[in-house]
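One protein chain omitted, others in place.
Going by the order they are written in, the chains are A, B and C; count residues from 1 in each one.
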């Protein structure tokens, strides 16, 4: 391969800076979805607290989406700790992943405005697609050895498994939403503890084996 | 602990870049809260200055929130000068802290639209929570020795104290707002000089002792 | 030239960081163009999916503009892999380029609101101008030797040619839009495969020659 062209794709630094920018903006734009309530003419200002509390689904949407984008950022950061080179496909997979990250504020707006079956499914679908793209990005990097050398295949497979946990929960919740949208929303709250459990159990167990194989 | 997993959480660089992004966006989004006034049909354009000056609470909200987010950024920068490693809890405490930073533009909108008891308390509560989370983040880093080595416990305690100054003022102002919202707003103006006084007095005094104990 | 003044313009690091910021914001602001549909009073919530699918042109505008800005980011990144110094003109050409990048969300809004002849031409014109400015930036850098040393003129000319591919397609589509706006929109979809084809054919062929001349 040409040494002149290879430099163009190899460095990952700007990839990470640019991604951090998109993450930071998407996560901060979420706040624009919370509308300041209007006290109707003729009513006393003391109804304001009630109006704000009636916005609980907008506030929930803000907090939940912030934590979800935040957790995808945490995963993205973990992925790029190991990735040392980039190629064209990685750059474009990353852009597609960011396309869905930047789409989360819209999905959140739609879901908080219409928290029924369609809104729930649309939101869960967006988050599932975001997660699968990150898993795909890691899969591509692991397969084409863009990751740091010496990382055992087993360790890479563990990470891949981890990236599937949260999108899988979101996909399952789409099915649940057919029966009851509210139960589906509730199932999302399981994502974070479930991911944590998965990590501390399975990962630690497999890491043990990996340790042996590297030593 | 596994050497393979440890790298995932240790580096603090992206944590800082991402946080700077959220700070920069939240602080700049504040300007969207200031609405361009509409000169009513039939009135001369010369009423515009009056209309702009009638927006003084929006302009005050912009300037004050800008300086408050700015001062939290200054404190965050000071915290991360000492933090050299990160762990999972630090990453999530930082995300929670940023969740409140990014929420400040909404709290500002609500406060400038309704600068009465509830608006004042909501705004002060948001800023207090933001401040306490930063203090908690520092506490965690100091307790688990994520900070640079050789930093004496005393010096770390001083910093912790400093991070409590501004959220404490905001908490006190919530109480004051029960009696008089306007006095509460006025009390916020004490945050910056009070923090400065606290620093130059107490900190310098204790630093003197710290100096001796390090030398 | 004065050593004191030369430092002011030479470094390219902040140029790249700032550009990445503008790219990240422009690409994420695109999502604000997709409006959450309002279910008309009196209609059941089940019309929501239909309303969202009727927004297909807004969703198309989001995805397409995201990929176009993304591909300009990829090209910008490739350009700055080779540029090692900057001068005043480079800084201002880069600012002009970013002026058009940041204008893309407006052009997208106009195009998705009015996807007829004028909207299509306005959008294509914006993207063409963006592309030509990047080509001009590279031309300036190549001509004044701001690029890394040892890069053969041939290799630089190849890159220049590559930067003309996508703006040329957009210019041609302006002509097509006179006859049929829909065909013009369709022609844009050729940009990505066409660029890819151009690269893998012409570039690889010429790279072969370049390789010989450098070895």
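As a working rule, a residue touches a chain if its C-beta (ideal position, glycine included) is under 8 Å from a C-beta of that chain, and two chains touch if they have at least 3 such contacts.
Predicted model, so just to flag it, every value in this text is computed and none were measured.
Checked against the full complex, the one of C:109, C:130, C:173 or C:195 touching the unshown chain is C:109.
For the chain left out of this panel, the touching residue among B:27, B:110, B:165 or B:184 is B:27.
Within the full complex, the residue among C:91, C:151 or C:192 touching the omitted chain is C:91.
If you put the missing chain back, the residues of chain B touching it would be 16-17, 20-21, 23-25, 27-32, 34, 36, 39, 45-46, 48-49, 52, 62-63, 66-67, 70, 73-74, 77-78, 81-82, 151, 155, 203, 207, 210-211, 214. Summarising the interface, chain C meets the missing chain with residues 2, 4-5, 7-8, 11, 14, 17-18, 21-22, 24-26, 29, 32, 91-92, 95, 98-99, 102-103, 105-106, 109-110, 113-114, 116, 118-119, 122.
The rule we apply is simple: only the chains that are shown with their structure count from here on.
At the interface between chain A and chain C, two copies of one sequence, fewer than half of the residue numbers in use are shared by both copies. Compare each chain's C-alpha centroid with the centroid of every protein C-alpha atom shown, and the nearest one belongs to A. Superposing the C-alpha atoms of chain A onto chain B requires a rotation of 90 degrees, rounded to the nearest 5. Most remote chain with respect to chain C, judged by CA-atom centres, is B. Centroids of chain B and chain C (each the mean of its C-alpha atoms) stand 37 Å apart. Look at where the CA atoms of chain A average out and do the same for chain C: the two points lie 26 Å apart.
Among the residues of chain B, none is in touch with two or more other chains.
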